[in-house]
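What you see is the complex with one protein chain gone and the rest in place.
Let's look at subunit A:
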Amino acid sequence: MAAPDSPSAALRHRDLCSRGIRLAGKMRSDVVDLLDTYVERQGLDASASVAAMEGVPAAAAERWDEQTGTQRLLENLAAYRTFRALLAQMLEEQREQLGEADAALGQALAAVLLQVSAFAYHLEELLQLESRGPPSEEGAGPPPAPHLSLFERKLRGLGVLRELAQWAVRSARDLRQLAKPGPGSPAPSLAESP
């Protein structure tokens, strides 16, 4: 992982990591709350298991500890860009389905969507500090939504939120890894964890 060169860049890096970690923690907290609301409002069983779905990035990773910082950032960025598209799609479906009747669920979805966007922004900033610009968003969008039934769409939404919660945990860990002082870089003290 390439460490930031200038002190200001190091500070910026540390700040971005710090706030990214806290944002991930809040995002996870909000997603967990949203999951409860979503299950309740959509009439689903909270214990229902959802199989891996196509187009939803999986948080699990092999040889996670062997990943470089840039690799972690790129994987996170790709995942959150996908989640951003998925959540926007869910929000649209929710509005179509429930209209303005369930504003709380819509607001919660919108809030999580914003946080996903914000986290993606953090990742892009970090990638820029890594002297590597963020990849273009072409092809990063979700696959075209297959024609699914309403219940399937609900289950898919449940799966998306659950995976997002997992990603929030992973992202916090990734950023913590990134925040660890590298050789020759100032030692930021990041004790916070969500």
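The definition used in the following text is that a residue touches a chain if its C-beta (ideal position, glycine included) is under 8 Å from a C-beta of that chain, and two chains touch if they have at least 3 such contacts; residues count from 1.
One rule holds in what follows: contacts and distances are computed from a predicted model.
Chemist: Pick from "Cytochrome c oxidase subunit 3", "Interleukin-6 receptor subunit beta", "Golgin A7 family, member Ba" or "DNA-directed RNA polymerase III subunit RPC6" the UniProt protein name of the chain that isn't shown here.
Modeler: Going by its UniProt entry, the chain not pictured is "Interleukin-6 receptor subunit beta".
Chemist: Which candidate, A:G20, A:G69 or A:G157, sits in contact with the chain we can't see?
Modeler: A:G20
Chemist: Which listed residue, A:H13, A:H122 or A:K154, touches the chain dropped from view?
Modeler: A:H122
Chemist: For the chain not shown, which residue from A:R28, A:R72 or A:R170 touches it across the whole complex?
Modeler: Only one listed residue reaches the unshown chain, and that is A:R28.
Chemist: Need a quick check: the contact residues on subunit A for the chain that isn't drawn.
Modeler: 19-20, 22-23, 25-26, 28-30, 33, 107-108, 111, 114-115, 117-118, 121-122, 124-125, 194
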